[in-house]
Structure formats: structure tokens, C-alpha cells
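One protein chain omitted, others in place.
By letter and in written order, the chains are A and B; residue numbering begins at 1 in each of them.
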Amino acid sequence: MVQYAFYFDGTRCTGCKTCELACKDYKDLDVGFAYRKVYEVTYGDTQKDSNGCVVSTCGGYTVSMACNHCYEPACTKVCPTGAMHKDGETGLVSVNVDRCVGCGYCHMACPYDAPKVDRAKGHSVKCDGCVERVTNGEKPVCVEACPARALDFGTVDQIAALGGTQANIAPLPVPTYTDPNFYIKPSDDAQPVGSADGKAVNPLEVL
Amino acid sequence: MSREDNMSKGTSSISRRSFVKAMGALGALAAAGGIVSVDSLFTGGVPVALADSTEQTTWGHCAINCPGRCALKFHVQDDEVVWVDTYTSSDAGFDDPQPRACLRGRSYRRWLNSPDRINYPMKRVGNRGEGTYERISWDEAIETATDKLEEVIGTYGNEAVYIPYATGVSATTARPFNALLNLIGGYLNFYNSYSTAQISTITPYVYGTAQAGGSSFKTAEDAKLVLVFGSSPTETRQGGLTTHYDWVHLRERTGAKIYMIDYRMNDSILGHSAEWIPINPGTDAALVAGIGHYLIEHDLVNLDFLHTYCVGYDEESMPDDYRGKNMSYHDYIMGTGYDMIEKTPDWASRITGIPAARIESLAEEIGTTAPLYVNQGWGPQRRSNGEWTSWSIMALPCLVGQIGLPGTNNGTRENSGGPTLSSFPTGTNPVSASIPCFLFTDAIDHATEMTSKNAGVKGVDKLKVGIKYMINYAGNCLTNQHSQINKAHDILSDDSKCEFILGINTVMCDSMKYSDIILPDLFRFEQVSQISTGGDVAYMITGQPCTTPKFERKSAYEMVSLMADRLGVKDQFTGGKTEEDWIKSLYENSRSKDATLPTWDEAVDMGVFIQQHSPIVSMQKFRSDPVTNALETTSGKIELFSKKVLSFTNGWELEEGDTLPGLSTVPPIPAYIPEWYGIETTTDEYPLVLGGFHYRGRLHSSWGDIAILKDANPQEAWINPTDATSRGIAQGDTVHVENEFGEIELLAKVTPRVVPGVVAVSQGAWHDADMNGDRVDKGGSINTLTTQRPSPLAKGNPQHTNICQVTRA
Partner (left out) sequence: MEQAMAELPLIFFTTLAPIGSGAFIVFAMAFFTMRFSDEQMKKLDRLTVIPLVVLAVGFGASFLHLATPAHAMNVFTNLGSSPLSNEIFVGVVFFALAGIYWIVALSGKLSLNARKGFIAVVAIAAIVFSCFIGAAYMMDTIPSWDTPYSILEVVGFCLLGGSLLGMLVLGLAGCLDGAQRGFRKIVFAIALLGTLLMVCSLVAHFTMVGSLSNSLVDGTSVTAEVTSYLVCSVVLAIVALGFEGGALLKGTSTSLMAIGLVLAAVAIFIARIVFYAMQMSVGL
């Protein structure tokens, strides 16, 4: 068995959301659903000093993230039906729509907010790593879409070798919960997990 | 060659993916001629019968006003687009050039099938601006449009016909309406653009034309210091092989220190906030003057360069007839001329909001670091003082002689451009009168008052007649992308002024609601089309129709052919050729000049042709030999003082605030002039400055109606926490932004990424107001709040020069 992983280069990402919208087109997702989302973290102040001059400690960065196809997925653990499952061959986590009851526990449990119940479709939906593309030798649509070349995908060994570290910047939780297959090269502005400066400031765009 | 033959060329069958797109159902219904609700189909089930059919792919290009012109790879099944891919591959390395489409390009399927898409010719049945239309036949539409055209020309002459500025279609055959009008006596010309009026006007005075272009971004890989004024390369040109990719690539490859001077910590800075130098908007000229003062005081100016290559820096380099008048740039900076104020870093600090010590340290770095690459976007120039702001930024590398050398730039925007392709000949316009494009509503409202001295009228001293007939092809500049929408509405909705407006578009955007007749357009990727563009790398895209034309939509070329036929000039217009014939013959012409271009058939097969070239160093020839390679300026040199500006604006009717105190012309040097509605001219009523910016979710107003893009990219007013807190505004609150010109409603983005005292609203949101009611624009279009007063020299749109108040809704 192989285990696939995503890579995110925070020094290159500009927050353009091409990954998110390319995925939405390919997967035919409507308003309210996104398998890949782009979080903005902004911190610090930009204020005027006593001379009326602008002084800024402001920093900010974006994180593009889909399902991390974790080694210990929170979603599969709570799934009552076994519909949410981790594929034995690829390690990709996906939904068996013929089994899914649409209870939403996977959505609640996932600390990366990857799965969501689409009531119109009657089941949970999420990034499946574009498994049909991957088995065809391609990379997921989001990865090949990135104009800034900030995303990559491959076996976890290949991805870990790119020099990033495992999912350890804000606004992500510590990786110990689910052992995510997501490696990140942080930008200069990136804040550590749990930092008070690591808040995602664009909730409207990601919920 | 028939369309079917072409459909089979340049396309390939691929095996069907394991799951099928719901859009197949739309195809089935659309083909049956029914009008269907797109929304219901996006969420609908998948017809099992379609699961086995094969998918084909076609190449096409984006045609909107972004140099990206991205490669679009349409996956088509049963004559319906099922998804939109781009030029990409799984094995592409960071250095491999691929014109990948941006988020908007990847959302084209939603626009193709948008509920706002125009399907049939229509005629207006309500008042102008109301947007009520009735379907008519093509015959009736063409007859009405051409009869009225002949009537207007007969009554008022050709100067009463106008094609307003528009940015919806770019391709080698995108200007057929101009060609038609030139065959029947011409039309009122325009000059300038809404993108670059001020910088395009001033640059020829400073650098001439032929050699004025900027360096490639790639050139900055050799720089040690990169200064970017008012630009967000990744937001403004998101897709393709243009500045988004080039900027990201440059930042990783260059060893240079980078500073980005902007009133917003824009998206291009994200992740690298140490690069951000926050500045009060509209004050870049003051910053440059303050830096100049430090450079002069510390002997860091390059006098050899200034005396050899420039005119007007100091007394020694002034034109003979202007010596002894204290009119040099040096006099301006050192307080020995003009306003007699010394432009010390302290002085600059009070205006720019940049601490004096920071200005000094920046000046020290500029004076001691080479190569220096100075770059500016087009934001700083789209202001009431934009001509002089952009000129100042060009003056900065001149002061230290960092022009024409490896790793440098001349302070203009980075180079862009693709393989040179010939365009459809539009003929010669027999009408010589020309107006600044920004003043078209004036030319509808009070044309006969407009002269060369008060409104930048060119070709004639004054206009004879107002605009009575407009062809608005692929444009949203009548209202939405023009300024002061409420005033524009009042002028346009009065059909006794402009008597007829022919609108051609793919969607019912705000400007289309003023059309008397509407014709349904095809996208360029629904027809054969070709385009070239590029940034560090040049490329060309040759596209085939992704599907057959749906409903009664036609290409612009077909529409014009029908009009030309009725006007008796069809043969002259077509030259006996179809549009595809034209594209091919134009391409053969291009190939005859550039042997590296592939054959037509090869171009069709490959879809995307990439042409690598060496990085361009701006003004290298001039630097190496300024006599042989003299510039087209009055002096042949770089002009930091322009006699021509003085003579050209002599006798002009200027308004308060258009120039420096004591001058009767506009300033002949790159001086700082406070904006009319700017950081120094806020009022108690409107205490905040308001600027616009390009937003990832739209390109101008294009895609402004696409729900999934709006969902991911909400329309927001950026406001600093200091200004928000004092107004009781929290993140995500609905707020009203208003000034004397109108009121908009949108969400608050409370963020330290914008300097205090400044509000930033992305331009291009679709105007959405009850124009017979309160006129509050719930779409949040910034142009509800922008002024129609033109900038002093260019007579261009100062759309970032605004003041406002913000309140919680």
C-alpha cells in the first residue's frame, strides 16, 4: 500500500483560490461546498503613532488545505456506517455513498473541516484526492491548477522529502490528533500551531 | 473549411471519467430548445444514459481584459462543457512555463450557463436602465440598429457615433464594429484607457514611446533591491504566464531585498510582511521627493547619469530657455523653486505617513544598493495626481542612475507581451475628433462645451455634436466601470440625449440595461479565435469552438456582417472572408514576420504555443548610447522637467487643485499635488480616504455575477480596526460607505492590512440599486462613489481618489 500526501508551499501561495475553484468546477460543487479551502491568517496592528505616522506589526499569510487523508482520520473513527473509509491501497479517505447515512459526525469530528453533508445529495462529501486522476498518473485538479505552484501531491515519502514539516502551522491544530498527510513549507509570516496570532480571519470564506 | 471540420481538428477524444457531470442534462435540454433553470440542473441527478459517452477536449483562450489570456482546455460531452481544465501537467517543475488559468477561468462553465446569459436578440420595452426587454428576431434587431445608425449619421453626422471603452473581449479579430463604422464615414474616436490614462499620458513626456517599456520581472533576479509601488502583481493579473507566476517565481529566484509600497498589505505581500512599507494613498510623489532630498543631501544622486541622460534635474541640465528660473526638479526638492518648501524626509513623513527615519533608511538603501529595480503598478496613477505620481516613481531610478543596466527598471510597469500577431484591419477613421474615453458621458450631456483646453478634445478644437448613437460591445463601462454611477444613470437614462445604444454582450450586466437593442454574443472560445500575450515568457493560444452556438447567439463578426449587409458594405467589411479565414490569413501574415511561429495547423493542434525570450532590460539601448538611441522626448533625453507639458497645457482651463499654487499650467516636473479627495483633503463629513483594488473574484466586473465566485470572495470594505472600533463596526458587519456621489452597502473586513484612515473596496462588483428609490448600491460597486471629474492632464479616471464615511448598517 502507498500513502499519498499533499504539500503546501506557504512561501509561494498568494491566496488566489484557483485551487478551490478548479476543484469546484471539476467536482461540480455549488455554493456552500468546497473540498479545498483557503484560510487567511492576519495578526498584529497597523496604527498611527503620535506623529501621525503609520507603524505596523501586521503580518499575514494564507493556507490552502483540503482533506489531509490522515493516518488516523477523525472522520472514519466516528462514522457509524463505515461509509467514511480509508482506502487500503492509496490511503485516501473517501465516502462510500451507498453506505453513508448523512449523520454529519465526520463533519463534526474532522479538525480540518474537510467532510460536509450535502443533504441534496444525501451523503457526506469531501476531497477524495481525485483518486481517478491519481490512478491515471495525474495529480489532483487543485495541484495542477495552482498558478503559483504552491501545491503538490505524491506519496508521503516523496512529499516529506520536499522539506516541509507535517501540518504544524496555525490555523491548523496540532497534527497529533489525526496524523495528517499534509506537509507545509511555512512562509516568513507563518505562526506556530495554537498561537494567539494564528487566527483564521476569513470565516465567511471558509465556512 | 466548415466548423465541423475544425471541431474535429485540435480536439481529442479521451475516455470518460468514472463519474459524470450533471451539466450533461443541460445540454440535452438546451439542445431541445427549452429554457431551463441552470440552478436546478447543477444540483440535479446524472442521466445514466450519458455515462458511456465520450468526452472531447478543445483549446480556447480567456478574452477578458487581463494580460493572462489563459489557456482553457474545455472538456466537452454531448456538445456541453462538463469542466474546464487549463494548460498544465503533473510533472511541471517550478521553472516550467505553463499559462495556467486563474480561479475565474476555472469557473467559466458557470458563466457559459449563467442565468444572466443572453440568448436572443432583444429590444428594450421599459425605460433605459430598468432592464426590461422583449425577445425579437435577428432581422428586427439588425434592421432597427442599422436604420437608427443611418438616421443618426444623416441627422448629426458621424461624430455623433461612438464606441465606448470596453474590456470584455480581446482577440485578433475583436474590433469588427470599428471596422464597420469606418466603412460608413467613421465615428468619434477616444484615446486613453480606464486602466492607464495618467501613466500612458505622462510616460511619452518622460521617456518617449518606443523605448519606454519596463523590464521583465525576470530582470530583477539580478537586482539587489526591488521597489514596487502600488502594485499587487498576483491579484491584478492572476492567471496565465503573467505577473502572478512571474512574481512568485522572481521572489524565489532573486537575491534582492524587496519592498512593496502600498496602503494595503496586498495579497502579493502575504507571507512576507517584512516587505510591506505602508503609505498613505496618493502620496508616492511626496515619498520620492523626500527620498530625493536625502539622496541630494548625502551625495547619493548619480550626477553623471542625470547630466548625461536626463533633462531638468538641476540648473545645469535644464533646457537653455528655462535656465535661471528655479524650475528644475532639484529646485522643487530643495525648496528653491515652485512652492519653496524643502522636501525633507520630515516633510514627506507628514504626508506619506512613513516615519522620517524609515524614509531616510530607505533612501540610504536606494542610494547605496545596485542594481536597483523600481517598478510601479497602475494603482498609483489612477488618481487625481496620477500623472505626477507615476512620473515621480520613474524619476526615482533616474536620481541614482539605475536605468538601462542589468537588474534595473525604469520605474514603469514590468514588461509584458506575446508573439506579435496581426489584428483584423479596422480601416481608417475619417472622423478626426477624439475624446478622452473617460469623458464620454460629458460628450453625451454637453459635448458642444467640450474643447481642447477644458476637456482634452483632440483632432479638433471643440466637439460639434454630442454622442447620439453608441455601440457598447462587451463593455460594462457605461455605468458599472465608469464613475459616479448615479450621474451616469441620469445622463444615459435620458434617451433624448444619446438616442440609441446597441448593446452586445454575453450577460446582462448593469451597462447592458441601457441598451435599446441587445444582441447575444458568443464567447471567444465558442468560436475560432487566436490571441497572444505573455510576461517573462511569451505565448499564443489558438482556440476552436468548445461547442456549437447555443440558442440564437452569434459571433460579433457575424453580427457586423449582417449590419454591413443592410448598410451595403458587406463585401468591403468581410473582404469575402469568414472570420476564420481572416484569423488564418492574419496569422499567415504574422508568421511571415516571425519564423518561429508554428503553422496554423500546428498551432491548432498544440493550442498553446510558448515562446521563450531573454529577460528584457528596459532602456538598455538608450543607456549604452543615448545619442544614437535618443528617446522621442523633446530633448531626446529622459525629462525630469518637460517644456512640452508647459506648452501643451498653456491656456488650459484648470480647476482648483489641478496644479501647484502659482502655476497656470499643470506642473512640468514630477511634483506632489495633494489629491482633491485625498489624505490631505478629507472633511468632517467624509473623514476617510477610499481607494479601489483588483479582486481575485472578478476581472473588473467580469464574473461579477457568478455565485460560486461571490461565495468564495465576498464583497468587502477593508477598514482598519482603529477606524472600525470607533464606529462600532466588527468583522463581517454589513456597512454603508457613502460620500457626496452615492452610497454602497457591503461587508466590513476589519483588518490591520489597511492603513488607518483609509477604506479599500475592490472594484468591479455589480451595481445593484433601486435607481427610482434610495439608490443605495447593495452590490457594493465602488464606482457609485467615484467622481467623474477627470485628472488634470490626461483627463483620465481618478478612481482611487475618493473620500467617504463608513457606518454600520
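Things to note:
As a convention for this text, contacts are C-beta pairs under 8 Å (C-beta built on N, C-alpha and C of every residue); 3 or more make two chains touch, one makes a residue touch a chain.
None of these values were measured; they are calculated from a predicted model.
Although it is not drawn, the missing chain touches A when the whole complex is taken into account.
Interface note: of A:34, A:83 or A:159, the residue touching the hidden chain in the full complex is A:83.
Against the chain not displayed here, chain A makes contact via residues 39, 41, 74, 77-83, 98-105, 108-113, 117-119, 121-124, 170-174, 177-178, 198-200, 203, 206-207.
Everything below uses one rule, namely that only the chains that are shown with their structure count from here on.
Mean C-alpha position of chain A lies 33 Å from that of chain B.
Remark: chain B residues 17-19, 21-23, 42-43, 83-86, 88-90, 92, 94, 100-104, 106-107, 109-110, 234-235, 238-240, 244-245, 248, 251-252, 265, 267-268, 270-274, 276, 278-280, 349-350, 353-356, 696, 707-709, 711-714, 720-722, 731-732, 747, 751-757 touch chain A in the complex. Of all residues in chain A, those touching chain B in their complex are 10-18, 20-22, 24-26, 28-32, 34, 40, 42-49, 51-62, 120, 132, 137-139, 141, 143-150, 187-190, 201, 203-205.
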